[in-house]
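One structure coming up, written as structure tokens, with questions to follow.
Only one protein chain is missing; all other protein chains are in place.
Note that the chains are named A and B in the order they appear, and that numbering of residues resets to 1 at the start of each chain.
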Amino acid sequence: MGLPINKEHLKLGLRYIENKDFIYNLKVVRRTDMRVVHYLNQFFGGIGGEEFASTGVSSQEGAIGPGRLLQQLIDGESEVVNTIICGDNYAAENLDEITDFVVNSVREAKADLFVAGPCFEAGRYGVAAGAICAAVSAQVGIPVVTAMAEENPGVDLFRQEIYIIDSGANVGAMSEVLEKMAKILNKLKNHQEIGHPEEEGYIAQGIVRDEILEENAATRILDMIIAKTAGKSYKSELTQTAFEPIPAPPAVSDLTNATIAVVTDGGLVPKGNPDNMPPIAAEIWGSYDIASLDDLQSGDYDVQHRGYDNRHVLDDPDRLVPVDVLRELEEAGAIGKVYEEFLSTSGLANPIANSRRLGQEMAKKLKSAGVDAVILTST
Amino acid sequence: MTAVTPVARMVGSNRVVQGKGIVYPLGDAEISNDDEKALRRDIVQQALDALSSEVSET
Partner (left out) sequence: MKNLTSLITGFTKFALKPFNTRFKQLFENDPSIDRGYQVDITCVNEGGLAPMEATMELEIINHDIDNMVFGDSTVLSGKELAIDHDGLKEYLLEDRRLQDIDIQIAKPGESCRIGVVFDIIEPRAKEAGSGSDFPGLLGPFAVAGQGSTHVLRGSAVTVIDPSAVPGITSKVLEMQGEPASASPYGNLHHLVLSPKVLDDSPRHVVQNVLRMLSVKAAVYLGNAAQGKKSDQVEIYSQNENDNESREGIPRIAYIAQIHGHQMTVEEDEPILYGSNTEGMMPILLNPNEILDGALVASYWVMRVETYFYQNHPLIKELLSRHQSKEITFTGVIATVAASKETDRNRNCMLAASMAKSTLKADGVVLTKYGGGAPHVDMGETARLCEAMGMPTVVQVSDSSGDRKAESAMLFNYPEVDAVVYGGGGDTGWDVGTPERVIAGTPGVAKTLKDMKYIEGAALCGITNQQGASKIRATVY
């Protein structure tokens, strides 16, 4: 018995026929062939060592060096169609140019996959490979992979965005590293699930994934404390994050001439919440006029933050944004000027990457407005 | 300025001033209005002192 065909099916069929790209892509996938573009530095590209690190970017057809083994390891009729080579110094100094060059080459080659490295401990090489892979992934949308040693500075910069195989420091492990790179590419192109970093050999991207177990947390807590007190090994379910140090800006030399701004992550907004600030994980910040105010009044403000009891700040917003005291200090000449607006966002459960962006945007605004120093109040 | 200084230190803040409470970093609902204002002056002054002091790497 055949399936009944309705109007929807017909429309769908028409769309397939009209969409020539679809048919074209279909042909490409069926006919072959994984077309790979490969990026190498001057050393692995066979040009030479450190003395050739300023060599500019060039492109050659076919596989070179590690690419020869790589194309054999990728499933199916794979071929490195194009190898791009660039000196490490040149890449470090002209990263935007190189990135554009590679993205264009990948597009022109109609590549299905992109590979950079392995870079092992070479820092400039790793940073360039990471940046280029991230750009190809974001702009072209094809699977990418690179490989480096964990200490390579490219790791911290790009591991959240792309898969970086842990190559270790030993260049002699080249073939094993290429095998792991090929394995992950095969999975990516077939849309297979990528397993745990330790199984697949890549450096953890720092993405938390849940799984549901048989044992509850209580059992796991006891297993872990018994192992830890006995000095035996145990595996933490979350690992710690180290934050990069932030250089301290120099001291304000003369407060009596300084413009001071107030920023808060406590979610204070004018009554009615004009910018629709969300009370959790806000992706926006607001800037609110206080130029003519000597004191923030209860009733004029709302709080958009669900992580603390807001009633005390609603009763007196100066408990969060101390306009009353700053105005006194301004009048007494202790500080030059209170900046005419306060900036506010909701810091509750806000992802680090988002918070970083909000902070950068706020800093940019305040810097261009000539603000000399900022008081940040946090709940 | 925060009442949760361990977090401020963890993320790398260079000048940290201890606020009074999570629910009122620059105040205290449990004391008189005058005392509270004096407390706020004191905390803000600490912030200004911090802004006008050099920070050394530790």
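Worth pointing out:
The rule is short, and it goes like this: a residue touches a chain if its C-beta (ideal position, glycine included) is under 8 Å from a C-beta of that chain, and two chains touch if they have at least 3 such contacts.
The shown structure was predicted, so the numbers you read here are calculated from the model rather than taken from an experiment.
Among A:Arg220, A:Lys337 or A:Lys365, the one in contact with the hidden chain is A:Arg220. Along chain B, the points of touch with the absent chain fall at residues 3-7, 10, 18-23. For chain A, the residues in touch with the chain missing from this view are 160, 194, 196-197, 204-222, 224-226, 228-230, 234, 236-243, 281, 307-309, 311-312, 348-354, 379.
The working rule: only the chains that are shown with their structure count from here on.
Each chain gets one centre point, the mean of its Cα atoms, and the points for chain A and chain B are 32 Å apart.
By the touch rule above, chain A contacts chain B in their complex via residues 243-253, 255, 258, 260, 266, 308-313, 315-316, 318-320, 322, 324-326, 328-329, 334-335, 373, 375-379.
Contacts from chain B toward chain A in the complex involve residues 1-4, 7-8, 10-15, 19, 22-27, 29, 37, 40-41, 43-44, 47-48, 51-55, 57.
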